[in-house]
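One protein chain is absent from this view; the other protein chains keep their places.
Coming up: chain A.
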Amino acid sequence: MKPEDLSTKEINTWCPGCPNFGILQAVKEAVAELAIASNTAIVTGIGCHAKIYDYLNLKAFYGIHGRVLPIAFGTKLGDPQMTVIGFGGDGDTYAEGMEHFIHHCRYNADLTMLVHNNQVFSLTTGQFTPTTEKGFKDGSSPLGLGEKPFNPLVLALAAGATFVARGYALNVPHLKELIKKAILHKGFSFIDILQPCIVYHKHSLPYLNKNVYQIEKTHDLGNLNQALAKAREWDYSYEKDSKVPIGVFYQKQRPTFESQWPQLKKPWHIVGRKPDWAKIIKEFK
């Protein structure tokens, strides 16, 4: 299978030049190279990122804002043999869906979660999100945002995610490799993908192009403290130049959610059921 076989005939409505095209390309290449298309389902939230539902020829669930992770988790429960990839935005995952994000880091189901982090709500015309920098002005914060952004990588590490990475939408070959590693990782894999919005958050693209660098090969993937230190190198703000590491920050094996439930073996719809009524009601007599 070639990456272009994963295309659909739907008209792409992302803005011309949107870094989301880079993410789309990296996903197509990763899925094609792993040859997993026939048994892969994607789940999206709501926002610019979610349009990827229409652009990938895979089984797909166009979910609702903030609920990507529970829907993806349910998809995995429904068919434990399926590769499930969730796509969310930063508002989607870190605002509306924050409670789910923390718990799914803990559950460690074998899912991949890709967050298109453009540090802004774009489809709703540019409001701030939990990862928008302090001082940002928009339609809902004309006086300037008073709060600092939080760092989703630090949060994921603290919450027990077993694969934590950051990608850059404009470095497609690197992002593709990250996505492949995330899919192959047995457990909850999380990639925060920096996807600078070229309409509502214009200053991020030049900043990231200048400051993004790939994590050194010497980085110890199994060392949580090193991962936390690396994750704190950049605090998602733009006040002054700061190096922005991309790559895998942390990877550790921990039993997956599915491995702890003996019932979770095959898709439920092929489990032949013949409930035995006499046996079911026996205890009530």
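Assume a contact is a pair of C-beta atoms (placed from the backbone, for glycine too) under 8 Å apart; a residue touches a chain by one contact, two chains touch by 3 or more; residues count from 1.
In this section, contacts and distances are computed from a predicted model.
Asker: Between "Glycolate oxidase", "SUF system NifU family Fe-S cluster assembly protein", "Pyruvate ferredoxin oxidoreductase" or "SpoIIE family protein phosphatase", which matches the UniProt record of the unshown chain?
Answerer: The correct option from "Glycolate oxidase", "SUF system NifU family Fe-S cluster assembly protein", "Pyruvate ferredoxin oxidoreductase" or "SpoIIE family protein phosphatase" is "Pyruvate ferredoxin oxidoreductase", the UniProt name of the unshown chain.
Asker: Looking at the whole complex, which of A:G22, A:G63 or A:G167 touches the chain that is not displayed?
Answerer: A:G63
Asker: Of A:I71, A:M113, A:A161 or A:L194, which sits in contact with the chain we cannot see?
Answerer: A:I71
Asker: Since one chain has been left out of the picture, which residues of chain A touch it in the full complex?
Answerer: 8, 10, 41, 43, 46, 51, 53-54, 59-64, 67, 69-79, 82, 99-100, 103, 261-264, 267-269, 271, 273, 275, 277, 280-281, 284-285
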